[in-house]
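Structure in structure tokens, see below.
Note that one protein chain is taken out, while the other chains of the complex remain in position.
Our next item is subunit A:
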Amino acid sequence: MTSSVAPAAGRRGAGGGKAERTPLPASLAALLRGLPLLPAVVLLAVFLAGPIGYCIYYAFTDMQLTGASGTHFTGLHNFTRAFGDSDFTNAVELTLLFVVGSAVIGQNTLGLALAVLMEKASKPVRSLTSTVVISAWVLPEVVAGYLMYAFFYQEGSLNAILHFLHLPQQNWLYTLPILAVCLANVWRGTAFSMLVFSAALSDVPRELVEAAEVDGANAWQRLWRVTLPVIRRSILTNLMLITLQTLSVFGLIYTMTRGGPGNKTETLPIFMYQQAFQNSLIGYGTAIALVLLVVGALFSVVYIRLLKVEDA
């Protein structure tokens, strides 16, 4: 639409010598030029900003799904309640453990290792590995969760394998459920990191690595001192993306453990769901959602800061 405005004005300017065209006031022109953005802005406002605004409003009310006739503004009550609730603190701790364990350490390191190894591997090995890793990633979350449940379940495949190898068996989903869901999330999410790192590694200039090799750097030093510094921006971007993805993981954990046993895998998204829909406390659940949003924002700020430091 912008293009149709400009030529029309241009032709008129060229054709009419006598009749001076009064130019539109600058502000109005700017407004008109912005007009084609309007549909997008409206859509964003209605479908993105709208729900977030609603969510912020609900977080300060005592809205319930059932059991109360009206909704009242209750100020910070939901938040003070959350911070005094031992289950909430437990959920925050588990969420941090889950994010650091499965994303920052698990997916990130494993993804990098796979990407580096695959660069050196022969073609058949490479295609086989990437097929296996990526197939875990393209599965729908619930299917992946169910597969992992079948794998870790007491009578599941992992214990069958351990039994076959005459190794002691573990009741994974019961004794150390948070480890089980962390491993499940690593299994499911590593492909993403691997793809990001593979792309980044292919951009590392060959001459740089070869020069280091000529100077006598061994493979480990070449990775640590040459390759990693070159792809550090991809690492940070990847970290930010997988952190945000992992923070909001719900389906995987819910399918595997429903947050249990007890509250041993009750991360913030699960806790939020249980408060909002099982206890019918929509207001309280939304307040927790808002806290989750803030946690995600904090992580993003840290990563973006690190990227900025790089730029400077």
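The rule we apply is simple: a contact is a pair of C-beta atoms (placed from the backbone, for glycine too) under 8 Å apart; a residue touches a chain by one contact, two chains touch by 3 or more; residues count from 1.
Keep this in mind: contacts and distances are computed from a predicted model.
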Between "3-oxoadipate CoA-transferase", "Carbohydrate ABC transporter substrate-binding protein, CUT1 family", "3-oxoacyl-[acyl-carrier-protein] synthase 2" or "Thiamine biosynthesis protein ThiH", choose the name on the UniProt record of the chain that's been left out. "Carbohydrate ABC transporter substrate-binding protein, CUT1 family"
Looking at A:30, A:48, A:68 or A:160, which makes contact with the chain not pictured? A:68
Among A:202, A:221 or A:278, which residue is in contact with the omitted chain in the full complex? A:278
Hidden partner chain, residues of subunit A it touches: 1, 4-5, 8-9, 32, 35-36, 38-39, 42, 46, 64-69, 81, 85, 154, 171, 173-174, 258-262, 264, 277-281
